[in-house]
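A protein chain is absent from this complex, but the other protein chains hold their places.
This part shows chain A:
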């Protein structure tokens, strides 16, 4: 899990090394090799000599014992001169051995061509080249960074507080580079340490909340702020952050709650007061809009109900294509099915009378006409005049111009008796509709 965490060069690394030296451990050869590779090219002499020197000393110890065994047959009592002589011998042998290791040119170093890439990959120099969206799995696992990361976050070598502190710093760095997901991961790791420093944990929560904010995870951010304030009750920063997140979520009640908490800590805080006012206004607006909508809906419902009642009471019978047992009619039953009549459903006009869309059928030619607005009190003949009168052009299908006002017979169909009933055109629509044999289908008298 540490692999994706890049670390910036710091002097501490040297101390970590020295720690290892003190403990006289050489955990594994790989690590040793890493240090060699890592530092020989930087400041060859300084690091190389340091490492080599310590190696020297321990190796020298080994050799000493070895030589003592081999050459001197386990002799233990020495004079000073003999000791000095032996030392000198051993030194010479060591020198020649090292010389024999070859003064080959260091091959693993960076060349002219690839030094930029190498540098980019190297944890000591790498800026954060990782793209924002890349997940941890995709990050190239640089063994150098892995090693360094292990050093830093190894619980064996550090106290929980130190590890948590390191994670926190790491996360802050990520944050500065806008790598918010990595920052969150770091802060989470820091919190996993469950160290006993409440302040530090509170800061970790607060920082994680900030990172979540930038990622747009306002809900998670608020949760973190809550934890932060739990740990540190006067944490005004966390409270203010929670207010901002709640504002972004338009969750006004939460804004009030957090503002109240903040104003308890700092009653003079103008920002919190302003935020609270904004929240108050927004909430009032919301409530008022909800009330208005409710009122409009109610109004609409009552109007519809009135219309239906008026139709029922007027004696007009509504038929329907589907047999329904219920006596209640809804407005959808009155929606006209005919495409030309769409949108002109029966309604009240200004004088309070019903206005219907009326369909005229011409069975001879299988044609229909729609009169979109036919007030009940109008006489049928008036509308026929308009359509078939002297001024009006004959209908396109009326080739013989047979359809003239005086010639017309108007009927309606009695659905039950499947009979045609004659209609006196001098009557009003109202009178026709109230004929007990007449049913209005599809909201459109036909």
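Here is the rule we use: a contact is a pair of C-beta atoms (placed from the backbone, for glycine too) under 8 Å apart; a residue touches a chain by one contact, two chains touch by 3 or more; residues count from 1.
The rule we apply is simple: contacts and distances are computed from a predicted model.
Participant: Just by its UniProt name, which of "Alanine aminotransferase 1", "Nuclear pore complex protein Nup85", "Protein HGH1 homolog" or "Calcium homeostasis modulator protein 1" is the chain not shown in this complex?
Facilitator: "Protein HGH1 homolog"
Participant: Check the options A:295, A:347, A:402 or A:419 and report the residue that touches the missing chain.
Facilitator: Checking each option in A:295, A:347, A:402 or A:419, the one touching the absent chain turns out to be A:295.
Participant: May I ask which residue of A:284, A:300, A:347 or A:419 touches the chain that does not appear here?
Facilitator: Of the candidates A:284, A:300, A:347 or A:419, A:284 is in touch with the missing chain.
Participant: Out of A:236, A:263, A:310 or A:421, which touches the unshown chain?
Facilitator: Looking across A:236, A:263, A:310 or A:421, the contact with the absent chain belongs to A:263.
Participant: Please give every residue of chain A in contact with the chain that is not shown.
Facilitator: 260, 263-264, 267-268, 273, 276-277, 281, 284-285, 287-288, 291-292, 294-295, 298
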